[in-house]
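Here the complex is missing one protein chain, while the rest keep their positions.
Chain nomenclature is as follows: A, B and C, assigned in order of appearance, with residue numbering initiated at 1 for each chain independently.
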Amino acid sequence: MTSTSLDVERIRKDFPVFSRELPDGRPLVYLDSGNSSQKPNLVIETMREHLALHYSNVGRAMHVLGAESTEAYEGARDKVAGFVGASRDEVVFTKNASEALNLVAYSFGNPVNTDPRFTLGPGDEIVVTEMEHHSNIVPWQLLAQRTGATLKWFGVTDEGRLDLADGVITERTKIVSVAHQSNVLGTVNPVVELARRAHEVGALILLDASQSVPHHPVDVAALDADFVAFTGHKMVGPSGIGVLWARAELLDAMPPFLGGGEMIEAVWMDRSTYAPAPHKFEAGTPPIVEAIGLGAAVDYLTGVGLEAIEAHERELTRYALEALREVPRLRVIGPETLEARGGTVSFTMEGIHPHDVGQILDDQFGVAVRVGHHCARPLHLRFGIPATTRASFYLYNTTGEIDALVRGLHHVQKVFA
Amino acid sequence: MTSTSLDVERIRKDFPVFSRELPDGRPLVYLDSGNSSQKPNLVIETMREHLALHYSNVGRAMHVLGAESTEAYEGARDKVAGFVGASRDEVVFTKNASEALNLVAYSFGNPVNTDPRFTLGPGDEIVVTEMEHHSNIVPWQLLAQRTGATLKWFGVTDEGRLDLADGVITERTKIVSVAHQSNVLGTVNPVVELARRAHEVGALILLDASQSVPHHPVDVAALDADFVAFTGHKMVGPSGIGVLWARAELLDAMPPFLGGGEMIEAVWMDRSTYAPAPHKFEAGTPPIVEAIGLGAAVDYLTGVGLEAIEAHERELTRYALEALREVPRLRVIGPETLEARGGTVSFTMEGIHPHDVGQILDDQFGVAVRVGHHCARPLHLRFGIPATTRASFYLYNTTGEIDALVRGLHHVQKVFA
Amino acid sequence: MIGESMYQELILEHYKHPQGRGLREPYDAEVHHVNPTCGDEITLRVKVDGDKVLDVSYDGQGCSISQAAASVLHELTTGSSVAESLSVVDEFTRLMQGRGQVEADEDVLGDAVAFAGVAKFPARVKCALLSWMAYKDAVVRSAAQ
Partner (left out) sequence: MIGESMYQELILEHYKHPQGRGLREPYDAEVHHVNPTCGDEITLRVKVDGDKVLDVSYDGQGCSISQAAASVLHELTTGSSVAESLSVVDEFTRLMQGRGQVEADEDVLGDAVAFAGVAKFPARVKCALLSWMAYKDAVVRSAAQ
């Protein structure tokens, strides 16, 4: 085992799942945090206690429980805002990153909204990349279909980097939406450069930070983005909660998305006025306890320290890339160096289907990896492969677990020899 | 205290919040379940255990935790389906009732979709009622604005019943969206008759069952509706989870709403095909633990028995209507008999603003009621009042708590005399 | 509990016996403010002479907090200088938006310190501020004339 700056054994004790055994006494080797992360006691207990003793609806209620819930819910917004260097009024709670991305997509081409930055029609262009998660492709396809706008994209090089060709972003581009870090390749994209190019032509830029915010210190101002989306369940927070950050001025300019209670100022039968952001985009009873759980997750991550987490994952990635190089007939899809990449390593094994790899790793070794196209089918088509096996690391992983993965892969090759 | 068919003392022990004291030793008298309900241990513990030991993303993962989470999540769908007499493929999980209502609203007037039932434009009509929650008004206003369709509504009588005038539903009506039970008046609407009228002219009908499913046995088939929306947090379930039920054939005919992971079949950069319902409408990582918590809530409610809960609430409502009649200068807004009404009682007190009523009830007696327009401002405008005080009952309430409310109201009158 | 309650004797006193209520002539500016979430309304007039606030008259409807706040506003502003009155408004606003964490300056606020308890109830802060924001608005408009 290689030691890193984190006291991983202590951290693992915070996550109750690591105290369980899988059926047949297999230990759990969880290398699937890119899919969803495990939860520390702090998050679980914060949610339990709130549900048990302090729960009520927020905003509307004027009694003790209502005040306690509202304070906890809005306090979570403060925490999340602080975590990414944002102002609290710019933090919109959604149910996941996908809702956040769709919210932005639905802001464009709404005939009711005349702000020129958000009008969209034939001739206008939307730009994404070939390495996006489906959640950052399909909303834009649907938008293009509804409005007649054109969807364009940056390609990906053989090394798994963006091919920053000229002519993709043009004077006709209205919005550029791109992953901060790829959920398959691990590649960290040059988002500041992309923001520069987008702003140069008057376009807006949205960063899908689902895979970066959990793993690196992220400051939304420094990224020079207009919108940033991320999701609670990948950052040791609960399911059911996501975040859209946007510049206040843009939230004001955008039309409402979901209509309903809490997003209004006044309602008559024939018209309504809307609450200021962020509430304007939070229709109905929000994921109250989930936001509070995300606040606890932010406390937990901050307590450990994002820099330390980043450094630890870097060590794990270095170790994994080296170890996988020793496995015969294994090909890493994505950057093979540590430069501008995070702790997600995807690979293929010659002649063996990833589904078989994943199942045997799980079945025989308790190693949980993800297999398939990881909601990035176009990227797999680009590499001419139907699927990959993906190992993704987080603060609670050890080099010993990477050893277990490698042992498992050798066994897989024996089974299918 | 009046005894009813439920063993309320035993039930109250299942809800940990009733073991707490409010600041200054006040007991908690929670009469705000119409806003959001409290949670039993079964729900809290089911969620805690899942988060601690079985959590992972669903659908996509092929390892033990992934299988456990997927089974629990899809098992919750089975439970919810069973609870309302639906087929599992017709149960879509959303984040709340508001998202469910918006999902249906966004299905109309989408230029990509040519199913004649869902086309919408100038000349077409949308019908709601004056007693709707904002979540069943604003989505339709936004839809009307986007498409040029006309929004119409049924009025409300002085007694708080729907004024079922002719000429509201016409040959031009495409969708009728109406509350099964009013969240202010307690009125249960004649939804079967409305469904008949809607279907007669070829329109679809959506029932906002947010206030009925938690309190009465509901069988979606018997209601003869096309869509039914409800929400987890009002039925002893967690926040962050709602339900849209729709006939399978309609879910097939509707265009996708939110795009992203898990709602697709195959994705290319320039087009996608979609998964069959219900997954087609569940983009991204769903509220996994929240759905599982809702499944536990359904187990809990089923264990107690919906008929027994309904009978208990009926007793409470009878008791409350009688007791409130004794309070001077108090006026109930809504039906004053038990006929076709649920356990929600709203009222005004002459010369005293509801905000003051609510605050003193809470401050001095620990009685939690809701004050304001309860997200039904048009209904309050109809009655010419800015706000009401609302007491709403559930399985854990007692007649003793209604006595406490009445004592509190007498005190309020003394303070402002 | 009684001490914690936001219904201080003084607030109830102002609610039951509002000072200076009613719309009066002459005036330099009239404004109408509404809190759409709870329906509270106020119509407020100011009469200014040079730097001196000669009269603040008002009418409105709403909860005890919003009504009492208007009465206290009338007392504190009428007869003082415009500058002085605006600094009272600023201090009152700071107190109300302090989420119960801010210590009130009694020298500046006078009777208005009775509202300190309201700051802990975010839903009620707007009620307390309604007339004060209307006053600020009216003063600005009167100066613009």
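The criterion applied here is as follows: a residue touches a chain if its C-beta (ideal position, glycine included) is under 8 Å from a C-beta of that chain, and two chains touch if they have at least 3 such contacts.
Everything numeric here is computed off the predicted structure, so don't read it as measured data.
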| item | value |
| --- | --- |
| Shown chains touched by the chain that is not drawn here | A, B |
| Hidden-chain contact residue, picked from the options A:199, A:216 or A:355 | A:355 |
| Touch criterion as defined above, residue of B:6, B:47 or B:62 at the omitted chain | B:62 |
| Option touching the unshown chain, where A:85, A:217 or A:386 are the choices | A:386 |
| Touching residues on subunit A - with respect to the absent chain | 23-24, 26, 353-356, 359-360, 363-364, 372-373, 380, 386-387, 415-416 |
| Interface residues of subunit B (partner: the chain not displayed) | 62, 67, 70, 265-266, 273 |
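In this text, only the chains that are shown with their structure count from here on.
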| item | value |
| --- | --- |
| Leader among chain pairs (count of C-beta contacts) | A-B |
| Far-end chain from subunit C, centres as C-alpha averages | A |
| Rounded Å distance, subunit A centre to subunit C centre (Cα mean) | 47 |
| Rounded Å distance between subunit A and subunit B, as computed from the means of their C-alpha atoms | 30 |
| Touching two or more other chains - residues of subunit A | 62, 266 |
| Interface hub residues of subunit C, defined as touching at least two other chains | 37, 121, 123-124 |
